[in-house]
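A single protein chain has been removed from this complex, and every other one stays in its place.
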Amino acid sequence: MDIIQSVLNGDKRSIAKLITLVEEKSDDFINILKKIYKYTGRAITIGITGAPGSGKSSLVNKLTRILRTQNKKVGIIAVDPTSPFTGGAILGDRIRMQDLTLDEGVFIRSMGTRGALGGLSRACYDAVKILDASGMDYIIIETVGVGQSEIDIVKLADIVLLVMVPGMGDDVQAIKAGIMEIGDIFVVNKSDKDGADRLVTEIEMTLDLGSSKNSWKPPVIKTIATENYGIVELSENIEKVLKHMMQDDLLNVKRKSRIKQEIISLLTETLIENIIFRYSEKIDMLIEKVLERQIDPYSAMEIIISDVK
Amino acid sequence: MSCTKTIRVLIAKPGLDGHDRGAKVIARALRDSGMEVIYTGLRQTPEQIVEAAIQEDVDVIGLSILSGAHNFLFPRVIELLKEKNAQDILVIGGGVIPDEDIPGLKAAGIAEVFTPGTPTSKIIDFIKSHVK
Partner (left out) sequence: MGDKYSLEKLKEEKKNWEETKLNKVLSKHPERYEKFYTNSNIEVERLYTELNVQDMDYLEELGFPGEYPYTRGVQPTMYRGRLWTMRQYAGFGTAEESNQRYKFLLSQGQTGLSVAFDLPTQIGYDSDHPLSKGEVGKVGVAIDSLKDMEILFDGIPLDKVSTSMTINAPAAILLSMYIAVAEKQGVSPDELSGTIQNDILKEYVARGTYIFPPEPSMRLITNIFEFCSKNMPKWNTISISGYHIREAGATAIQEVAFTLADGIAYVEAAIKAGLSVDDFAPRLSFFFNAHNDLLEEVAKFRAARRLWAKIMKERFNAKDPRSMMLRFHTQTGGSTLTAQQPDNNIIRVTIQALAAVLGGTQSLHTNSRDEALALPSEDSVRIALRTQQIIAYESGVTETIDPLAGSYYVEHLTNTIEQKAREYIDKIDKLGGAAKAIEKGFMQQEIQDSAYRYQMEVESGRRIVVGVNKFQIEEEPPKGLLKVDPEVGIMQEKKLKELKSSRDNIAVGQALKELEQVAKTDDNLMPVILKCVKSYCTLGEICDILRKVFGEYKASITI
């Protein structure tokens, strides 16, 4: 049977193989993606991000178990940073999800960020599509909240959970740094630790500041992932937020803008690649000129663009 | 981006022993040689290891055992891979493994057994030359 059909049937080995093809940018992967695209769009995608060690994987684990009791199929993509020096990575999120490994209705894939300078790689977006096409009801994407990947997650997920932990000074900074906007739900995990309530108040205050009186406000949920505390509430709130998004057509707006983003970035990537490839000699020549200060880089760009036209 | 494939390796400790110094040193060394390493932690059953290897689509499974349970657990992993039609995954083993057990393990399908004192560079070379 061909790989597309097997993926659509939910065969795990084929799903895994196809994700590898996409990661490796093997020949033909675009054609395959084209063929499965029409089967995507069913799954709800949940992004979960937060500082290293804040309990994201533990939360994913517990959340998935609840989704499983509702008989939902869950795909999980756990992203860890690739070392820019060696290209290697240790992908350790799976450790916290060990008890899901043998569950028929769960698929877990660990991915490195690979070339994507701190953000999420193209392959990660495509892996979501593959899982979607394979019949997952939910797809959860875990990324470490350092740098670009937590901003990228918005482009990938219908709902973003922002995980924070009490007693870490940088939470307040994060709030100030403006990453608050990306959260649809705020999770104060490790609320067995001192300062959980204070953090909740702090988050709520910041949210109040940023929103007008009667607009929708993201919920703030206290959890203890290790003890299963607050997880049911969290999953209920996910449903609530989803409902709200669907009522107000926000989900579609979000997805639309996501598609736009995707087309634009595909365009940019391809165009640039094309230009660089086609005009490589010219570019080399211009570099020399810039180096000699005969022209400046802006003019060099204009020269190339006028050629493209 | 380079065009060579990133090698993916699952490092697992089947059985109950908790000595993971070797497994962790190897994991780091493999990472530093440019591989993606999925470390699954202690007390993994062969079933869990094989399922994780399939979902992660790894090229290699590295098994480490120091408790002496290798003669049961290593072949069991191979058996399950075969059941799942995944025998293309290279399986290597390490730990306290007497020489006299090695031929049997290899016959069962373990590609290579690395005993204590093996330099990590040798393991890296082995993986690089055996993963297509």
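Chains: A and B, in written order; residue numbering restarts at 1 for each.
We take it that a contact is a pair of C-beta atoms (placed from the backbone, for glycine too) under 8 Å apart; a residue touches a chain by one contact, two chains touch by 3 or more.
Quick caveat: nothing in here was measured; it's all calculated off a predicted structure.
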Option touching the unshown chain, where B:Gly15, B:Gly34 or B:Gly93 are the choices: B:Gly15
In chain B, positions touching the absent partner: 15-21, 24-25, 27-29, 39, 41-43, 45, 67-69, 71-73, 96, 98-100, 115-117, 119-121
Contact set of chain A toward the excluded chain (per top definition): 53, 90, 92, 95-96, 226
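Rule of thumb we're sticking to: only the chains that are shown with their structure count from here on.
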Whole-Å gap between the CA centroids of chain A and chain B: 30
In the complex with chain A, residue positions of chain B that touch it: 1-2, 5-6, 8, 27-28, 30-41, 44, 47-48, 51-52, 54-57, 84-86
Contact set on chain A toward chain B in their complex: 12-13, 15-17, 19-20, 23-24, 82-83, 86-92, 94-95, 98, 101-102, 107-110, 112, 114-115
